[in-house]
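This report refers to the structure that appears directly beneath it.
Shown here: the complex without one of its protein chains, the others still in place.
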Amino acid sequence: MNDIQKAQYNEKYKRAKRNGEKFFPDTLYKDLLIAIALFLLLVGLAAFIGVAAEPRADPSDTTYIPRPEWYFLFLFEMLKFFPGSIEWVGTTIIPGAAVIALLLLPFYDKNPNRHWKRRKFALTFMSVVVAAMVFLTIRAVITTPPQKDVGAVATTLPAKIAAGLDFYSVQCNECHGAEGEGGVIKGVKGLEGFKMKPINSQDEMYTRSDDTLYNIIEYGQPSLGMPPFGKAFGGELSRSDIGNLVTYLRYTWDNRVELPKEAAQTNAIPTLGPTDIPSYDVNIAPIVKRYCVSCHRPGKENNNYVMGSYADVMNSGDHKPNVVPGDLNSNLIRMIHREKIDAGGEMPPTKALSPDLVAIFERWVKAGAPEKPKK
Amino acid sequence: MARSSNVTRRGFITSVMAFAGSIMGVVVGLPIIGYLISPALNGAKTDAWVPVGKLDNYPPNVPTQFSFTRTKVNGWEKTVNSYSVYVLRGDGDKIKVLSTVCTHLGCRVSYSKDSDTYACPCHDARFSREGVVLSGPPPRPMDQYETKMDNGTLFIRVLAS
Partner (left out) sequence: MISKRVFPWLDERLGLTTIYKTTLDRMVPKVNWWFTLGSATLFLFVMQLVTGIMLSVYYVPSPDKAYDSIEYIMTGVAFGWLIRGIHHWGATLMVITVFIHMLRVFFYAAYKYPREITWTTGVFLLLATLGMGFTGYLLPWNQKAYWATTVGTSIAGSVPGIGDFILRALRGGSDLSAVTLARFFSAHIWMLPAVIIALIGVHLYLVIRLGISSVPKEND
């Protein structure tokens, strides 16, 4: 811009100002309204959408699909167009050039005109760039495969303890017993007859830190018979699963640790009032999950009796029916009374169910073994 | 005319701005206060019966020290608190469990056999074997724990906020 053009511009701007308005209040009120609107939007987003809980960082999890924050997606997507050998064009040259082009824009854009009709090239160019960014962002959203579903993330202590208990029931019960009591292992390939020491004792809990427990579960102790449970070593548990499991162990068996009140209730198996009729969904399923499923699930030695659902608990396996409604001589009832019958031995093998739990089973069978609670 | 309308407009915008500002201040400010003081309000309370061993382990009439730890969750961390008590088994079933925390400013007292007193190193306070203040600034006798016996094992009730 030469001096004449500058003077011309200054003159015009002065006129625009003279015909303008006071910054306060005439202009500022718009900013004020926008600020209020943004504020409401922010509080609304925070309150109604919030921030989704994500699992803890896990460098060993190779299945996670990395994805940047949405406003970097266009850059990320652009890299798909640059094969390995010229990748640096996409990562360095183009973004670098874009930044420099933006920074220096006022210095190389010598066009003195300001109205859009007289700046068609610049505006077309920018529109193409913005359209490309939008296109790439949308394309990235559409083409990236969805994240593998990891299920709900336990974020509160009660939720973690509950999740830990679930993992314990499935993964640990068959050798360590439902209460960590140990005993002689039955029906586990390779460990038949092995005498397992209790793991719920002070000896164990006081001398093993959370990290130690974590490592034992993740890597296992193969020389002592314990297989690894961490995903990275062929097990089924992710890092946060193992973390939840350790939390459960610590809060359940370490008597130095204080279980917060709200957490104490999540673990409890629902109790029955004297006139309540037990149902599978409310009363039986939690007991089965905690004491039976560890062995009675597919892939274990259990005479094909799996206990994953109401139908399977009632009628599955080599000795069905397992539960006959109303009949206290059903196989299941006789076996939890630790009778040895054709269908098998005493159940659970390591330790008898407490009388309260046996009573719940009996009342349930007597009442016709209903699946759903009565309304 | 134009001027006066501009002035009222200005006053109006100012008050709207002040109003909106205070609303935002309240909507964000009050939660922030709650956010800052929340740990002070929601701290986990300790209330537990802690075993301190078989009563037979404690010789009569000699204060014997017993230490234990409790773990509680503070925020994102498990805090281990150490406790130390003196168990004094008197004649018969009379049992006194005294906290080693000095009632003055929280220093730890220790028992000395020679003088048969507890001494606090901070301000030279002395307590008798039974926990009564003999000399120094403490405002009250040493704190006692509630006790109970269960199957030959002595339990004390630990209360802490």
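We just call them A and B in the order they show up, numbering each chain from 1.
Quick note on the criterion: a contact is a pair of C-beta atoms (placed from the backbone, for glycine too) under 8 Å apart; a residue touches a chain by one contact, two chains touch by 3 or more.
Computed from a predicted model, the values in this text were never measured in an experiment.
Shown chains touched by the undisplayed chain in the intact complex: A, B.
Of the listed positions B:G34, B:P51 or B:G90, the one in contact with the omitted chain in the full complex is B:G34.
Taking the complete complex into account, A:R67 is the one of A:R67, A:K80 or A:K372 that touches the chain left out. Where subunit B meets the missing chain, the touching residues are 28, 31-32, 34-36, 38-39, 41-42, 75-77.
Interface with the hidden chain, as seen from subunit A, comprises residues 1, 5-6, 9, 12-13, 16-24, 27-28, 30-31, 34-35, 38-39, 41-43, 45-47, 49-51, 53-59, 61, 64-72, 75-76, 79, 87-88, 91-92, 99, 102-103, 105-107, 109, 112-119, 122-123, 126, 130, 155-156.
Everything below uses one rule, namely that only the chains that are shown with their structure count from here on.
Centre-to-centre separation of subunit A and subunit B, using mean CA positions: 36 Å.
For subunit B in complex with subunit A, the residues that touch the partner chain are 6, 9-10, 12-14, 16-17, 20, 24, 27, 44, 46, 48, 68-73, 78, 80. The residues of subunit A lying in touch with subunit B in their complex are 22, 24-26, 28-29, 32, 35-36, 39, 43, 157, 254, 256-258, 260.
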